[in-house]
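Just passing along the structure, written as structure tokens.
Of the protein chains in this complex, all but one are displayed in their positions.
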Amino acid sequence: MRFYLGAVGVTALVFLAFHLAGIEYLWFTAYVVVQYVVLATAWNILGGYAGYVNFGSAAFFAVGTYAAVALHKMGIGNLWLMMAAGGVTAGLLGLAMGYLTLRLRGAYFSIATLSLAVLLQTIITNWSYLGGSRGVYVIRPSEVAVFTSFVEYLFAVMLLLALAAICIARYIEKSRLGYGLAAIRDDELAAEASGVPTLRLKLIATTVSGGLMGMAGAPMPYYSTFIEPASAFGLNYAVNAMAMPLVGGLKTWVGPLVGALMMGTAQQIATVTISSAVNLLLVGLLLIGFLMLAPQGIVGLIKGRAKR
Amino acid sequence: MSDIQLAVAGLQKRFGGFTALGGIDFQARRGERIGIIGPNGSGKSTFVNCLAGALRHDGGTIRFNGEDIGGLPAHGRAWRGLARTFQLPRPFTSLSVRENIFVPLVNLGHRPGQAVVPDAELKDRADQALMRVGLAAKADELPKSLTQVELRKLELAKAIATGPDLLISDEAMAGLSHSEVDEILDLLFDINRGGTTVIMIEHIIRAVTRFSERLLVLVAGEKIADGEPQGVLALAEVEKAYLGQ
Partner (left out) sequence: MVFDPGLLLNAIVSGLLLGGFYALATSGLTIAFGMLDVVNIAHPTFIVLGAFATFALNQATGLDPILCCLILLPVFFLLGRGFYDVYYRFFERRGDAAIQGLAFFFGVMFVVEVSLSLIFGPNHQHVETPYAWTNLGIGPVDLPVRMLIPCAMAAVGIGAVTLFFRTTFIGRAVAAVGQDEGALRLVAIDPLKIKRLAFGLSLLLAALAGGALLVVQPVDPWAGHTFIGRVFAICILGGLASMRGSWMAALLFGVIENVTATYLGPSWSPAVAFGLLLLTLAVRPQGLFAR
């Protein structure tokens, strides 16, 4: 209980600090970092806890974005409804994907997630109602009650989502579900023999993970005002959603947070100074480097130091 | 009420063109101690895997406590009180020894007639199981720091923590020293005294003969003998199959 109160408190403080700073660009940039916190935390619920690697995070994220676009086209502009739609659609996608592939080896699930992203991007590109390859423009409301600007509102909403994601991740981690997922990760055959309903738990993890990613994607139409498939399904989402937990540490909720804050901030600074392609290259190299040299991530390194 | 706990009829398993189990008939009574021996490749592990649900059998029926469990996944059979250990110990490497026991315990609530173990009791029940196998001192350690015989004990602790009706022990003593074999054997006796039927798959003949009330011999996927241990071992076919290898 103390944790949740503390987390709410920290989130409120963070928001207050940013609010007092009063710089629109700061909220705009911080939004991206906080969004990565959500993505990394969501990815880790399936990847780090259960050991099933999702290469198609972009698919779930973009499904959330386009669900929001669809709602907007139908005349519904409420951000919370968009997020609900994004979450539900992406969650169902996760459930369906999981049901088809999770009874098989983990590798097959991963391969399927790779193809899923390509498939969905193809579908969206050919779907003119959602803008197709030309893309779609969305008008960001000029103001909103209570907050200084709509961008600050978006930042606050994403902050809230990050809080929710972390609380959910921590809850799962410490719960009976968490023991089951850890058993699945360590040895699925032995988990089954110990009475863990592996398929059921994997489906829960996939649905929660996908749903959170979809919710993170839903505010994008208002954030960037122009949505087109290439950037909605961008590689930066897929590689970061995976690299951040791997660099930060897979086994707990802390790792993705640390990884996202560090790498997200670094990338935001870097995109101003170096090209985005080089930026992504560095992320890829960082990913490989940590995999080979520090597989337990930063959290693991710190824990290792602490033991001595 | 029949005291036949496990009734296997015509159990078959094929891998592509290869028949691993040709149609096994077998029954176990409540509280019995049964041994299964057979040369390498005779289908013993396949038999265990089919019983436990790790493999889908291709023919025949498996009835446990009167219920046909053939369509149940492995976890479903564990929920019904059928436990098994693995030939090569499969601990949950990222969890502590005690937490390894949590895994079967948190799923105990699925068993018909069993209540969910409340969080407050988890630690005590896990420690009880660890004490029974003699691992209490290592409760907070990770499996990677355990010795071979300790890993075997952990396997057993995981299997018995939920108080199963039937335990299948798959070559729990392979590669252990003489005194370690006796340790595991005493454990299995103790588990059986607690009311659990035990089926022991083993290569170590002296352990099997000491333990079993009844002995089965599997050769090339067929059951060639089933009866009182000394008698079975004296059979010509058994001698040929086993010692001829």
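List of remarks:
Letters A and B mark the chains in the order given here, with residues in each chain numbered from 1 onward.
Everything that follows uses one rule, which is that a contact is a pair of C-beta atoms (placed from the backbone, for glycine too) under 8 Å apart; a residue touches a chain by one contact, two chains touch by 3 or more.
Note that the coordinates shown come from a computational prediction; the quantities given were computed from them, not determined experimentally.
When the missing chain is restored to the complex, the residue among A:Ala84, A:Leu114 or A:Val144 that touches it is A:Leu114. Touch with the chain omitted from the figure is made, among A:Ala12, A:Ile139, A:Val278 or A:Ile302, by A:Val278.
Contact with the chain that does not appear here is found for just one residue of A:Met83, A:Ala156, A:Val239 or A:Ile298, A:Val239. Looking at B:Gly16, B:Gly71 or B:Pro118, the residue that reaches the missing chain in the full complex is B:Gly16. By the touch definition given at the top, chain A reaches the unshown chain through residues 47, 51-53, 55, 100-101, 104, 106-108, 110-112, 114-116, 118-119, 122-123, 125-126, 185-187, 235, 239, 242-243, 246, 250, 277-278, 280-281, 283-285, 287-288, 291-292, 295.
Definition applied: only the chains that are shown with their structure count from here on.
For the pair chain A and chain B, the distance between C-alpha centroids works out to 43 Å.
Interface of chain A with chain B (complex): residues 176, 179-180, 182-183, 185-187, 189-199, 251. Only residues 52-54, 73-75, 78-79, 83-84, 86, 90-95, 99, 102-104, 106-108, 110, 158-159, 162 of chain B touch chain A when the two sit together in their complex.
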